[in-house]
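The complex appears here without one of its protein chains, the remainder shown in place.
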Amino acid sequence: MAKRLFRNPQAILGLALILIVLLAALLSPLLAPHDPNATDLTKRYLAPCPEYPLGADELGRCELSRLLYGARASLGISFPVLLILAVLGLFLGALGACCGRVPDQILTFVCDTFISFPQLVIAIAVIGILGTGVRSVILAIVVAMWAWFARMVRSYAALEMGKDYILAARLSGCGTGKLILLHLIPNILPQFLVYLSTGVASSILMVSGFAFLGLGLPPETAEWGGMLSSARGMIYTHPEMLVYPGVCILIAAAGFNLFGEALRDVLEGEG
Amino acid sequence: MKHYILRRALTFLLVLLGVSILSFALIGLFGRDPAEIIARRTNIYATYEQIEEVRCSMGLDKPLPARYLAWLAGLVRGDVGVSIYSFKPIMEDVGRYLPVSLALVGLSLAWVVLVSLPVSLLCALWPGGKADHAVRFGSVVGLSFPTFWLGFLLLIAFAVKRPIFTVLPAPGLKGYLLPSFALSVPVFSGFIRVFRASLLKEMGSDYADFARARGLSRGRILTRHALRNALPPVVTMFCQYLGYLIAGGAVVENVFSLSGLGTYLVGCVAAADSTAVATCAVIVAAVFVTANLLGDLANRLLCPWAAREDSHG
Partner (left out) sequence: MRELKVSELSVSLKDKGQPLVDKLSFRLGAGESLILLGQSGCGKTMTCRAVMGLLEKSRFRVSGSASLDGGELLGMPEKHRAGIYGKKVAFVPQNPMTALDPSVSIGRQMDETLHLHTKLNRAQRQARIRASLLEAGLEETERVCHSRPNMLSGGMIQRVLIALALSTGAELVIADEPTTALDVVLRNETVDAFVRLRAKGAAVLFVTHDFAAARRLGGEVLVMREGTLVERGDVREVWASPEKEYTKALVRASALSKGARHADR
């Protein structure tokens, strides 16, 4: 399977984009020519030059450095979010599929409620309760997205639970906990990875959307959505400032989406 | 069928109840004092007494569960009181903002149908071709577009560089064209992926094979047979988005300076207006659940031979 994945051009492109964003996030202190938050009012709206490759913004901060640090902010939120969602989703989904009717119905109902609830309201409220900061943004996205993950795992697990090998494991005296860990999770893992990869993309988009609305992160943070928001006044004078951060969001999200969808194609024997 | 309708109706009410309780709980935990927000709006240096006075007059001195029950009773009567965010009756606010959101969502879904239907059909007619590959790649990229950024790009291209549209919303349909398109791009990209896969699955089925053996052309099999059978997952998705986009449009509303329900909701949450938030959340959830229900029923009409029991929510 890994071999077929590496022959898929879409997967390669996705991986390459992921790698670029990942490197930008990890190496931003080394790569960035300036401190992303160092303001210099003499350099406001500076045109691109060797020292400021992409120019400077309305406070004279280096655009390139801010974009590089933006990768850090974006992945620094999205990776923990997905880690929590993965554990939570697997736990709750397996619980729903394996532990009888009543827990399953309760889980389904709670998921339905959360899915029907406007995500934005959940996120704003959670951020409001916890205050501004990376931790509260992480939690806000987890609260907004967990129901989708739990429901997805539950439906895959329920499908898997109906198969004969599970019955065989049960008959040979395998307990529920062991059944979930040794049989269920390994078998739904591939589909789950697809969901995780595209989930990172959704999370990146959500983080930038929140930051754009001014939710969660301190306004001076170098984050792509926030940069777009503060650049909107320059739509007539410096439209390129509205283009750069968006390209970064697109690259990051497209990387994870391309990889995830290519993985799905390979799993489903297409492409 | 009777049992099915009864069960769905019950779930419908339970989910709405859950949504409203969740709204109150979230706002209750919010930690901001709505009375203080109101008092400070007229007088930044409001005293403790003045704040308490506002609290009593707005009925905010009662405990949260009591306020919830009062709101619930109001909802049944059709009058949920005045918003402490806008100082207008909440129903009036909803009456003003909801049509904007519905127009935005309606037009977005029109874009979705307009783009994804022909593109998916073409992909399914010539699978594996150059166009098919391009569409598959393009749809993943489209899925990754931040809608607000796309909004700005559209504004730069069509309002700043070539002033066909205006940055501030024009009255009537024209003001909705760009925002609805921006909102629809990730949606129709997702649609194309699901629709194309579903069409190809049908085109690979035994009946499509036999239809070829009957002498039918691929085009006719696609439009007369595969299309209808491929619709259920797409219909389900369509109805999900119908509800999802109403509140999810807030970001795009912001870019295009439209005041829809999403923007109103953001303001209400910030003002700790639990009754307005709960009302909007219930309306959004009601649209969401109803749309899902309609999708289910539509699928039962489309493919009555596949009475599916696994369709939740």
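We call the chains A and B, going by the order they appear; numbering starts again at 1 in every chain.
Just so we're on the same page, a contact is a pair of C-beta atoms (placed from the backbone, for glycine too) under 8 Å apart; a residue touches a chain by one contact, two chains touch by 3 or more.
Note that this is a predicted model, so its numbers are computed, not measured.
The shown chains contacted by the absent chain are B, with contact judged over the whole complex.
Only one of B:Arg77, B:Lys130, B:Arg162 or B:Arg214 touches the chain withheld from this view, namely B:Arg214.
On the side of subunit B, the interface with the absent chain consists of residues 128, 205-207, 209-218, 224-225, 228-229, 302-306, using the contact rule stated above.
In this section, only the chains that are shown with their structure count from here on.
As a whole-number value, the distance joining the C-alpha centres of subunit A and subunit B reads 21 Å.
Those residues of subunit A whose C-beta lies close enough to touch subunit B in the complex are 10, 108-122, 124-126, 128-129, 151, 155, 201, 205, 208-209, 212-213, 225, 228, 232, 235-236, 239, 242-243, 245-246, 249-250, 253-254, 257-258, 261, 271. Interface of subunit B with subunit A (complex): residues 11, 14-15, 18-19, 22-23, 26-27, 29-32, 136-137, 140-141, 143-150, 152-153, 155-156, 160, 167, 193, 243, 246-248, 250-251, 254-255, 262, 265-266, 269-270, 272, 277, 280-281, 284-285, 288-289, 310, 312-313.
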